[in-house]
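Only one protein chain is missing; all other protein chains are in place.
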Amino acid sequence: MLVVMRSQATEEQVRDVCRKIESLGLRAHPIPGAQRTAIGITGNDGAVEPGSLEEMPGVGEVIRVSKPYKLVSRDIKPDNTVIKFPNSHVTIGGKDIVVMAGPCSIESREQAMIIGEIVSRAGGHFLRGGAYKPRTSPYSFQGLGEEGLKIMAEVRERFGLLIVTEAVDNESLDLVADYADMIQIGARNMQNFSLLKRAGRARKPVLLKRGMSATLEELLMAAEYVMSEGNYNVVLCERGVRTFADHTRNTLDLSLVPAVQRLSHLPILVDPSHGTGKRNKVLPMGRAAIAVGADGLIVEVHHDPDHALSDGPQSIVPAQFETLMCEIKQIAAVLQRGVVAPVNQAGSLLAAQASSLPAAAR
Amino acid sequence: MLVVMRSQATEEQVRDVCRKIESLGLRAHPIPGAQRTAIGITGNDGAVEPGSLEEMPGVGEVIRVSKPYKLVSRDIKPDNTVIKFPNSHVTIGGKDIVVMAGPCSIESREQAMIIGEIVSRAGGHFLRGGAYKPRTSPYSFQGLGEEGLKIMAEVRERFGLLIVTEAVDNESLDLVADYADMIQIGARNMQNFSLLKRAGRARKPVLLKRGMSATLEELLMAAEYVMSEGNYNVVLCERGVRTFADHTRNTLDLSLVPAVQRLSHLPILVDPSHGTGKRNKVLPMGRAAIAVGADGLIVEVHHDPDHALSDGPQSIVPAQFETLMCEIKQIAAVLQRGVVAPVNQAGSLLAAQASSLPAAAR
Amino acid sequence: MLVVMRSQATEEQVRDVCRKIESLGLRAHPIPGAQRTAIGITGNDGAVEPGSLEEMPGVGEVIRVSKPYKLVSRDIKPDNTVIKFPNSHVTIGGKDIVVMAGPCSIESREQAMIIGEIVSRAGGHFLRGGAYKPRTSPYSFQGLGEEGLKIMAEVRERFGLLIVTEAVDNESLDLVADYADMIQIGARNMQNFSLLKRAGRARKPVLLKRGMSATLEELLMAAEYVMSEGNYNVVLCERGVRTFADHTRNTLDLSLVPAVQRLSHLPILVDPSHGTGKRNKVLPMGRAAIAVGADGLIVEVHHDPDHALSDGPQSIVPAQFETLMCEIKQIAAVLQRGVVAPVNQAGSLLAAQASSLPAAAR
Partner (left out) sequence: MLVVMRSQATEEQVRDVCRKIESLGLRAHPIPGAQRTAIGITGNDGAVEPGSLEEMPGVGEVIRVSKPYKLVSRDIKPDNTVIKFPNSHVTIGGKDIVVMAGPCSIESREQAMIIGEIVSRAGGHFLRGGAYKPRTSPYSFQGLGEEGLKIMAEVRERFGLLIVTEAVDNESLDLVADYADMIQIGARNMQNFSLLKRAGRARKPVLLKRGMSATLEELLMAAEYVMSEGNYNVVLCERGVRTFADHTRNTLDLSLVPAVQRLSHLPILVDPSHGTGKRNKVLPMGRAAIAVGADGLIVEVHHDPDHALSDGPQSIVPAQFETLMCEIKQIAAVLQRGVVAPVNQAGSLLAAQASSLPAAAR
């Protein structure tokens, strides 16, 4: 912490503040400047924050300096974290870009299969999709629950995709950890510390989405909660923040990507679907996310968005997803990054199944 | 919903959009204007939102019109909700102002007793204080848990105060519902829908704080979650939102008070402590909150803020709390409202105990 | 400035940063802490800001500490500035509250006279009203220009009100300075530095409105521009800032009032009309503004808001203005402040003219 004295503060007032600091068991370091004196404070282990310095005579401002994060920091671990998945060559945080795609909600076995095939054929690595949906309205579709998880596991079996889905409380988190390859913590739960701790005790990697008005520091501290419980496989995700701007549902803050990379060793993805809320902005912002240096994308894809039970207006259609995959491969190459094929035998596997798809989904 | 066509949209395009709307089982109402045509949509029960209208040729914009809240709305219940507490004459939402005060965290039995006495003597009605603390850092003090709840119950016993404290997950919610008179849902959990539903099944009133970037509609929908489970005793609370402004920790949005009162029958309080994060702004903003028409305040009071385990810089000291009580009584009178004495026999009870207080706390 | 080193920075890196600082003609003050070293910088007169410190090895962050304002600061002038007006007993910034009221735009001589009488009768001190209107659309009514200024001067003559109106460029500023008692600089021009300098050379007090996304520091620096040219009679005005919140047109940030009062000696008013954009929120927020400690209000009043050429939806009607005057007098009294009668002989003057008013305006 740094106490900035007013310019007309007397020497006696500076001494009083120093005495107060020392009386709290901390050390004071006065720095006299041309206009005013600043007083550095050291010895603060973070547990107690002096509550009345700002009110002392002669004090202008108290500035907090120390950052409270540890395990997430490059100070502790300079090398990038690269997350691996059992029985898969897909990684997150390494040289290759990862793509997670799928519907907002898992609506039925048929829908999941159709979209799973679309994602797999176009080269996506993960099927995303909600089984537990945090909806603004209690009267909206709340997800299929465990039934949805079972459907996702079937899609994994059939198309060789990895599975990521959101947990919304301790109960669903345990189930998600059983079925999925990756546990998503949604934006609305980014500071649900009880849930973060539970995720920290799970044995699966965690995809942690930035809260709607979370600062970089708060996002990193949320990851710190997970890591402090022993789960070091955390992937961050920018998904748009809330601002005054009304041409998109949220304002996708791509500068978070280099900012995270400077401070932390954790991978970071971008979600251009929630980040914009508009289908016609998903491709441009998806390209931009790769260009800025993100480790991958998570996007909503739906073969019939008019009848989607949630988020239809922001889901891209299959042909757009193929275009997106094609464009981001080229942009990744400019940054010396690649996009691995999702499964080794994908070609033959999928060719065999193509004819079983309803025409509307092709 | 309303579809606004571009000004150069052809009649054929307008007809196409109408046909599309009808094909989704909805009704289209074209409104030709001087510059462009708008098309109203009715028959939408909220379950499905057409996902591709915005992408159709000739469409400029799609505007959502219907508000999804029901139980919280004055449309359903025109009269103000007034919440009563068993064995107490304190109410929330009626003619009288309610004041909840206490430390950020319950730190010890001694601390809680000292502050409980301060609150009670100055005329406060509720002891607030955290037993389960949602802290940004996993390394910060996380609260005393059930031990803290027991201490609060003791304070109630001794000083006749009601008790409000925060629940952070399903487990703590059940305990809070057992010990406290009112269950607080914090800003970070305003959209923790799993927790909201559990609170909706509890038998105690709920104090629901606005999320850091929640719109009025989202706040009302969070209350709707609680009410949709059968608990109609919900009190809203403005506690500051996140903006670019850096002279306060949050920007206290007092205009929410008349905005809520226009749309909803639920009571609304204001928290000037979290709303500003600065001790020297708590009194001015507390006065303003009563002047704008809030049903009461929730404020942080600490007898020794330099050694508080959390939120020291924003806690007011006992003398300031007395001044605040005095000022808001006068302002409430301008709005024809009052502030009831906390307990009937308070005078004699407290007089007897005054001498047992440490000098620093008086 | 303060350079915060990373926790794993080497001693050599700390020395390099210190050497760099000294090479720029500044002084470095290393403060070794438990986790990391911070380096205070002094000797910076503000002209040059080292541009590459943040990029040096081992540097975590660079924090700016010194505040650049001088003349606006309580450090320079501890006592409140109280602004007086020739031939008037109205002051701004002293014990008494000031009220400025009137239409958004001066639309005609008749309209101005009707509203002038309403304001005067209810006890307002200034007629506000736009002759030069900064409108979002070039096709909206842009104001009557000098003709509007002449009409305002007539209203002053007849009802003894002072006159405040906005200048939008150098040309209009000179005219406003000729006709009005106070020159308004609008929110959109708060950082039109060319206009601020011109206002600094005018001989009339300046009412400076906060920009739509201005920080406290930027507002004070805008006032500093005016004062640095020799005009010390500056009054600040909070009029709402832009946030994500959509229940009001802007978010009225009342905490600015105590924040300004802590740092500056300048008076500060509040505009609840632009601050909310909704007629039904003007009275509650107007009361709150006085309760928080503002030196006065500026509000839009119109006798026929349905036909107002601008801002009809946020203008209050005459009866509401009378209620507001009555309520703020009572709240001011709680803060030991008063509201002086606008003119000495007001009673007899106005009594004589009351019968000439159209019925609709009474």
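Chains here go by letter, A, B and C, matching the order in which they are written, and residues are numbered from 1 within each.
One rule holds in what follows: a residue touches a chain if its C-beta (ideal position, glycine included) is under 8 Å from a C-beta of that chain, and two chains touch if they have at least 3 such contacts.
Given the structure is predicted, the values throughout are model-derived calculations rather than measurements.
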Of C:24, C:82 or C:333, the residue in touch with the unshown chain: C:24
Among A:56, A:76 or A:288, the residue in touch with the chain that has been omitted: A:288
Sole contact to the chain not displayed, among C:27, C:95 or C:188: C:188
Selected residue (touches chain absent from view) among A:39, A:206, A:237 or A:256: A:256
Subunit B, residues in touch with the chain not shown (by the definition above): 2, 4, 6-8, 29, 31-36, 38, 40, 42-45, 60, 63, 65-67, 73-75, 78, 242-244
Hidden partner interface residues of subunit C, rising order: 24, 46-52, 54-55, 62, 68-70, 134-141, 168-170, 172, 188-189, 191-195, 197, 211-213, 218, 221, 224-225, 228, 241-242, 278-280, 302, 305-309, 311-313, 315
Touch residues of subunit A, complete complex, unshown partner: 213, 215-216, 241, 243-248, 251-259, 262, 275-276, 280-281, 284-285, 287-293, 327, 330-331, 334-335
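Heads up, the rule we're going with is that only the chains that are shown with their structure count from here on.
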Rotation angle (°) superposing Cα atoms of subunit A on subunit C, nearest 5: 180
Distance from the mean Cα position of subunit B to that of subunit A, given in whole angstrom: 27
Gap in Å, rounded to a whole number, between the CA centres of subunit C and subunit A: 40
Chain centre separation in whole Å, for subunit C relative to subunit B (CA means): 30
Numbers and ranges of subunit A residues touching at least 2 other chains: 242
